[in-house]
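Missing here: one protein chain of the complex. Every other protein chain is in place.
Labels A and B are assigned to the chains in the order they are written; within every chain, residues are numbered from 1.
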Amino acid sequence: MRQPTAQWTQGPAVPVVSVLVALVIGGIFVAISGHNPLVAYQALVLGAFGSPYDITETLVIAVPLTLAGLSVAVAFRTGLFNIGAQGQLLVGAVAAGAVGAALAPLPGVLLLPLTLAAGVTGGAAYGAIAGWLKATRGVNEVITTIMQNYIVVFVMHWLLQNGPMSAPNALGTPASAPIGAGAILPIVIPNEILPLSRLHAGVLLAAAAVVVFWFLLWRTSLGYELRAVGLGARAAAQAGIDPKRRVVLVMAIAGGFAGLAGMIQVSGLFHRVFDGFSSGFGFDAIAVALLGKNSPVGITLAAILFGAFARGGTIMQSNAGISAHLVEVVEAVVLFVIAAETIVRAIARRRGTPAEALA
Amino acid sequence: MPPLLEMHGISKRFGELQALAGVDLVVSEGEIHALVGENGAGKTTLMNVLYGLYHADAGTIRYRGKDARIGGPRDAIALGIGMIHQHFMLVPPLTVAENVVLGDERGGARLERRAIEERVASLERRFGIVADPAARIEDVPLGIQQRVEILKVLYRGSELLIFDEPTAVLTPQEVDELFGIVRTLRDEGKTVILITHKLREVLAVSDRITVLRGGRNAGELVTRSTTAAEIARAMVGRDLRDIRARAAAERGAPVLETAGLQALSDRGAPALRGIDLVVRGGEILGIAGVGGNGQSELAQCILGLRAVTAGRITVAGADVAHDDPRRTRLRGVAYVPEDRRAEGLVLAFTVADNFILGRQDRPPYARRGILDGRAIAADGARLAAEFDVRPPNAAAIVGTLSGGNQQKVVLGREIAGSPKLIVVSQPTRGLDIAATEYVHERLLEQRARGAGILLISSELDEIRALSDRVAVMFEGRIVAVLDAADASEERLGLLMAGHAEAASPL
Partner (left out) sequence: MNLDVLIGAGVLAATLRLATPIGLAALGGVITERSGVTNIALEGCMLVGAFFGIVAADRSGNLAMAIGVALLAGMLLAALHAVASISFRADQIVIGMALNILALGLTSYLDYELYGTTGTPANLPAVPSLDLGPIGAIPFVGGAIGRQSSIVWATFVLVVVLQLFLFRTVPGLRLRAVGEHPRAAETVGIDVRRTRYWAVLASGALAALGGAYLSMAVAGSFTDGMTNGRGFIGLAAMIFGRWTPVGALAAALVFGYGDALSVSLQGADIGGFVFPVQLLSTLPYLLTILAVAGFVGRSRAPAADGIPYEPEGH
């Protein structure tokens, strides 16, 4: 079982430092290309948090990102690398969209839970496949999940372009039939108070999911076992905790979180499945999980930060004329610095312990 | 003529551990020199310094009368020193010939397969070594693989060959073949250093002997004029402690029986070749032996961490040979593993969390899958106090505790469930006197309570101080089972070094 990252016990120092370093490097980059970094960052911050409406837009991105981050984190805690959050999210979205449309006439009290269940189950099943392959045939979950991400993208192309789920819509883009009114997650702040706000009840689901994540990992026997396997696989094994059995379950749970993210995108935001929507959450989710140190609070904060980047970046481009892709550069540097930190700790740890000393 | 090799005053420290302290070694040209000692004595470390894999903290090396600066394997090879490692350094998908010439291919950029194979074949003929040059290493048995290691050093023109525990993975016939090769090497003018802890080999093939113990010199002997007993005494030393007077405990029914137990090591060689053991309730059976003779595999098989290829294991009447650790532990088996940091504890967890490892899904710690934080904390505090964990803070991260306190956590967890059988492996390795005493007290306590204890240890004092009976393991077999009264240090030393004749009364 590989340990992709150490579970740091120090506080938020490193994540904060990595973000600051990344912002500085991004700023230098902006300056080199002939713009004023302060202008750029100001536009970014205002775009993300400047007005209540901006904040809701940031949260609209942060919500699925939180869930995807939880998906990656729960796998990390067990020593697994779930790169498949993107694919699991899409499967969840497709499942939710299909159920929501097929059972459209049903009232909300039935339809919404069914749609939710479909999303979570779809994602969980997809994740479980990778888990099963790892447990039974030792297949590296990194490879499986990367491949799975692409498979679902193409299947979606087929389903939505000229396949069984495709339905006409006003924009003319490939999409599914709209879901029933009962499956729609309502806007949380009515538009009378906050016009144009798209922030939907998914934010409550995400908050609940964070609590579930915390509860699962720190308040249940299963969570204890998962953390034990992630932090000390050999000790867990000799104590009777079988690492193999846990793999399928963990990947299913991870897939479930991501599937929920997909369902939220459909039920809360788009009300149907668009071909090619919500791309990019999967990779950002990895950064969010690492930056948040796989912890509930950290992930939430990191997701809000990345949501701010995404939202602020779009506004920065339209208001200050600086490409929104700057945000990706900043994110990449964040990941880099975090990866570098792992090494520093590893070196420090090695100095303290005797190397092969047996003669 | 000066000796071929003089190592003088070599010291090496790894963190807290002083592996070598002022060690000397003198080897003459054309001799077969045995470097002898128990596990942890410093033999391999000393040779790694010679070969340039480690840098000594102090000391000098003179080769052929001149000062030698050995910064890495390349320097050693240039001097004419070659090492045949204990864990083979061979690349599995490459052929025998490719492995021999790797790094010193002597030709152009083109890989001339036939030329290389012919070169290796002629080398084989000269030294009487048989190995198919075109065979892939992954298809070839361990005995042949070792010959490839030998060919590697000969190919590079080594004059001084170092063999590190060469017979660990060989069958008896392969061992004899190896000795034939070693003698041929000497006849061809090579010098050989043989690292071993096996007396039979030392007596069969060496000319002179240097004994190390605890990182220091413990004797220089000439094979022809010494005896097995003398070598064993030097290896094992005189650190006698008074055998604890203890009440004879009631010997109960057997809690552990193995019959014909066989298992393979990680490398696929036989590790257990038919072990028959009995441990009764209320007794401590000590397993003495130099590390690497199957003790770890024995413990793992009992716990269900290693596959049993033949034979039976019975715990309290139930057959557990093919059970997983969970099932085996439910029969009342406790385990104190030899590597407490990697196997005994989850270092990043708190003390309290480590106390419940293995019981995290049962009352009182969990009901219907949900943990009871208060019960865990309460028991954590209680056990920490009861087992003298310092500081007595059950919320402390276990990784921050000292070795002794970590071991107390392991003990506390394993003993708390009043097990029937306790398997302990190297329980006081790396512990100070106080912690060692504490561990011994608790084990004796458990014995008095009626538990059966299988004590695996390379520390003879520990074995002799605690055991009611002592079984000696050597090369995957029990060579003798002695009552404590008959288990003198000298006798155990001989048995541990493979001298089976010592099994019968002296």
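The definition used in the following text is that contacts are C-beta pairs under 8 Å (C-beta built on N, C-alpha and C of every residue); 3 or more make two chains touch, one makes a residue touch a chain.
For clarity, every value in this text was computed on a predicted model and none was experimentally measured.
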Q. Any idea which of B:29, B:105 or B:486 touches the chain not displayed?
A. B:105
Q) In the complete assembly, which of B:4, B:68, B:90 or B:347 touches the absent chain? A) B:90
Q) Residues of chain A in contact with the chain that isn't shown? A) 4-5, 29, 33-34, 81, 83, 133, 137, 139-140, 142-144, 146-148, 150-151, 154-155, 157-158, 161-163, 283, 286-287, 290, 317, 323, 325-333, 335-336, 338-340, 342-343, 346, 355-356
(Q) For chain B, which positions touch the chain that isn't shown here? (A) 14, 53-55, 72-74, 77, 83, 85, 88-94, 98-99, 102-105, 107-111, 152
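Rule of thumb we're sticking to: only the chains that are shown with their structure count from here on.
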Q. Can you give the whole-Å distance between the Cα centres of chain A and chain B?
A. 47
**Q.** Complex contacts: residues of chain B adjacent to chain A
**A.** 14-17, 19, 37, 39-46, 212, 215, 291, 303, 305, 324-326, 329, 335, 337, 339, 342-349, 353, 356-358, 360-361, 365-366, 369-371, 373, 397
**Q.** Residues of chain A touching chain B in the complex
**A.** 7, 9, 218-225, 227-228, 231-232, 234-242, 351-355, 357-359
